[in-house]
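Left out: one protein chain. Kept in place: all the others.
By letter and in written order, the chains are A and B; residue numbering begins at 1 in each of them.
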Amino acid sequence: MRKRTLHRGLTAFWWLTLTFLYLPLAVVVLYSFNSANSSANFVSFSLRWYHRLLGNEAILSAFGNSLVLAISSSLIALVVGCVFGYGMYRHRHRKLGWLIVLIYLPIVLPDIVFGISEMAFFVQIHEWTGLLQPGLGTMIIAHVTFQIPFVALIVYSRFVGLDPTLFEAAKDLYATPVKRVVHFMLPTIKPALISAFFLSFTLSVDDFVISFFTAGPESATLPIYIWGAIKKGVSPEINAIAALMIAAVALAAILSLAFSRRRPT
Amino acid sequence: MSYSGVMPSARSRAMVRETRHLLFTVTPGAFWIFIFLVLPSAYLMGVAFMTNGPYGLPQMPLSLDSFERLAGFGFLGWSPGNLYTLLRSLWQTLVSTALVVVVAYPIAYYITTCREKWRPLLLLAVVVPSWTNQVIRTFGWMNLLAPGTPLSGLAESLGLVAPNMGLYPSNFAVTLGLVYNFLPFMVLPLYGAFEKLDTAQVEAAQDLYASPMRAFWHAVFPQTLPGLLAGIVLVAIPAFGMYVIPELLGGGKGMMLGNLVANQFAGASNWPLGAAGAILMLLATFLGLYVMRRLGKRLGGGEEVVI
Partner (left out) sequence: MKFNKIAMALSLGGLALAGHAQAEEGKLYLFNWTEYMDPAIIQAFEDKYDVEVVQNYFNSLPEMFAKLNAGGVSQYDIIVPSNYYVPRLIKTGLVQELDKSKLPNLDNVMAQFQDPAYDPGGRYSAPYQWGTTGIIYNTETFPDAPKSWSLLFDPEVNPSHPFALMGDGQVSMGSACAYLGKGYDCTDMDDWREAAQLLIQTKNRDTFSGFSDGTPALQQLSRGVIHAGLSYNGDYFYYKSENPEAFESLDFMIPDEGAEMWVDAMMIPAEAPNPDLAYKFINFILDAEIGAQLSNYNYYASPNAAAEPYLDEVLTQPPIMPSDDDMQRLRFTPSLEGDQLQTFQQLWSEVKAR
């Protein structure tokens, strides 16, 4: 009897919390269809902000920047992080304490410290050498830095989950290390690589603070653009871009669910 | 180095090969993180010990000025501004972490009581909002809490806020934003702890203690403690250094340490002071991790902090 009341209470609390979690997002989506340009009240349904989006060059270029940044940084992090993760696995019996510290550093460092360290450092290096001018390049570097650990840890845990005798078998089967990598290792860790790529991609798209401090004049990403628009206090178009980004995330969630359903791990 | 011997044995040759392999695989990543994160952080710490130039940029000679400034000593004698900021950060961290625990604990438990095949879906439902960008989520709250919105109207009629003032901007809005932002970080580790719950122990406790409250306290709570601690670290550390939420929802009344630090760079007012603030944040981070590790070890739960 008491148990059932408890469960009912919990269920109610669950739905309440879910409302709390989705309300702000729902409001953004709702107002993106608002014909009036105030957020205080909903007047009538309209697509005008979406139309205005298409004509806004700054937003389109910010979208392009976000995409280039996320894809190129994730690819670089995938290569570097994957090799790193393998090294960690292969030599896991050695004392690798310093390596663990190094790999956890980007994860535990507060965003703001991360961002301003890189900004201050890049400015100094730029002054001395002319390299590392703020822009997409510096942003890619910064993003790769916080993506590497996640890729490495995912790949590492995938290797740990494998039967060690598999490696012996592969050694007998394929003569050269290159063949071993191409025919054995890559196919084996493919799921880990895919999820590592998506995680890196998400981390990159989600980041604002680090991008903000390493960006240059032509490399504003969508979050930076939105931040500027909020600070400027104008443009109900923000709702429309934000709604599109929310839709993209929802899509990703559905895909990842479908993906995880198909191959239980 | 072992291979500097005259006649390397087969064993030590294998060692050399292994070491070379280790270097080959690990170097690119380690080098990357070293060059682009360790060096920059070290440089930033260096900046903290430099003098503030006339226009906010670091200068020689080395000094402890920025730490004095951070502690509140300036041209004007001691002033409590930074102390306010620090205390506000601590207070916000404390309150929001506590609230997150209060909400996340039943939620994580609830998910474990559901049918196994639904659990991934429910977890996903909690996590998905945090996949959207922080700026967007916070913007959503700006829409919801601004003066003239239904929520603000309700708060006004209940006398919670002054008339004509919305719920945003305010310190309350910042707390709410923090709770919203970090809830998933607490639910995930707690869920992990609940899932591993040893039900035999719980049943034994139910027989042993009459009240369910005591059974919970003696059998359930200790088992979830490692997850709880992991969650607290995952929430409290980033909350302490938060920049975006107070900046957007606080409206100039809710300045936190993250804003103090960021403003010194984004407003070019005093790099060394900002760097000193960053050191404070780093210390808080490492302190949090250390406490967590110690407690984790004592409790015997070898939880690894991986998000």
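Everything below uses one rule, namely that a residue touches a chain if its C-beta (ideal position, glycine included) is under 8 Å from a C-beta of that chain, and two chains touch if they have at least 3 such contacts.
Just so it is clear, the structure is predicted and the values come from calculations on it, not from any experiment.
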Of B:P106, B:P120, B:P147 or B:G288, which sits in contact with the chain we cannot see? B:P147
Residue numbers in chain B that touch the chain omitted from display: 52, 54-57, 69, 74-76, 79-82, 84-85, 146-148, 162-166, 169, 250-253, 255, 260, 263, 265-270
Contact set of chain A toward the excluded chain (per top definition): 37-40, 68, 71-72, 75-76, 79, 119, 122-123, 126, 130-138, 140-141, 213, 216-219, 228, 231-234
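Just so we're on the same page, only the chains that are shown with their structure count from here on.
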Between chain A and chain B, what distance separates the C-alpha centroids? Give it in angstrom. 17
Along chain A, where are the residues that touch chain B in the complex? 2, 7, 10-11, 13-14, 17-18, 20-25, 27-28, 31, 39-41, 80-81, 83-84, 86-88, 90-91, 94, 99, 102-103, 105-114, 116-122, 124, 141-142, 144-145, 148-149, 152-153, 202, 205-206, 208-209, 213, 222-223, 226-227, 230, 238-239, 242, 245-246, 249-250, 252-253, 256-257, 260
Residues of chain B touching chain A in the complex: 18, 21-22, 24-26, 28-30, 32-34, 36-41, 43-44, 47, 103, 106-107, 109-110, 113, 120-121, 124-126, 128-129, 131-137, 139-144, 146, 148-149, 180, 183, 212, 237-238, 240-241, 243-244, 248, 258, 261-262, 265-266, 271, 274-275, 278, 281-282, 285, 289, 306-307
